[in-house]
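See below for the structure under consideration.
Every protein chain except one is present and positioned as in the full complex.
Right, subunit A next:
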Amino acid sequence: MSAGSDGTVRRALSALRHDPPAVAGTLVLLLLLVVGLAGRWLAPAGTNDVDVEKMLRPPSLDHPFGTDELGRDVLSRVLAAARVSLEVGLVSVGIALLVGVTVGLLAGWYRGWVDNVLMRGMDVLFAFPVLLLAVAIVAVLGPGLVTAMVAIGVVYTPIFARVTRAGVLSVREQVFVRAAVSIGASDARIIRRHVLPNIAAPLIVQTSLSLAFAILSEAALSFLGLGVQPPAPAWGRMLYDGRGFVTEAWWLGVFPGAAIFLTVLAFNLVGDALRDVLDPRQLTVSEARRSRA
């Protein structure tokens, strides 16, 4: 899906600049992106370089985040795991967005039995606790990175379906939609050109918030041993492995935990800021300034 029209994106970007928490969130996300793409080269050591002579060393100049019970460099593993988290977040939210928005558009535009069948299906998914559903899906498909992505994607699909459907229901009653019908535009064209751009704002917000929850869910699944399989690094898995050493080696849990915390916080900050900016009822910061001047 394209991110609405240029207007939405441009307006969002210009307004975000004037919002300090959003700037901070954006910087963290950019950092995460760089680490995710180039983590392997940034890491001072290999992710699986076992060195039994350097087991459980506290943070030092050689190993800023310390070493784990196998003598592996924790910093290198945290950096490498960023890629996993990003991948899982983007792919699973991508799945949820694609399926959820399609379902929501069909349900909201055609209403009637289409709406009933699709949304009751979504309600069933929605009724399960997030983690329980994800665990059930992993149990059926077997643990692993791809399954985790699919499971998290399925879990977040109903939210997108609902947000989309609600938007479609209000936009379809607008006069400009009737105007588009009156000039002979097809359903597909009206949905693509008129409905989707006008509901892009809540979807963009939902996407950024869902990325945070998806990464958290991946951490939870990995913690339970149902996500990324060892020895591949993942923040959730590292937390799990570190829990046995909480008293003697705090750095095993603190650094991956902080990575999860910062990432989720950053997505939330950006998501909240986008929500404020994209709410059509209120002016953006820069627009408000211009109108006062």
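As a working rule, a contact is a pair of C-beta atoms (placed from the backbone, for glycine too) under 8 Å apart; a residue touches a chain by one contact, two chains touch by 3 or more; residues count from 1.
The definition used in the following text is that contacts and distances are computed from a predicted model.
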Name check vs UniProt for the chain missing from the figure, options "ABC transmembrane type-1 domain-containing protein", "Imidazolonepropionase", "ABC transporter ATP-binding protein" or "Secreted protein", returns "ABC transporter ATP-binding protein"
Across A:R40, A:R193 or A:R243, the one contacting the chain not displayed is A:R193
Touching the hidden chain, out of A:L61, A:A127, A:V140 or A:V175, is A:V175
Among A:G112, A:P129, A:G142 or A:G184, contact with the omitted chain is made only by A:G184
Where subunit A meets the chain that is not shown, the residues are 4-5, 7-8, 174-176, 178-186, 189, 193-194, 197-198
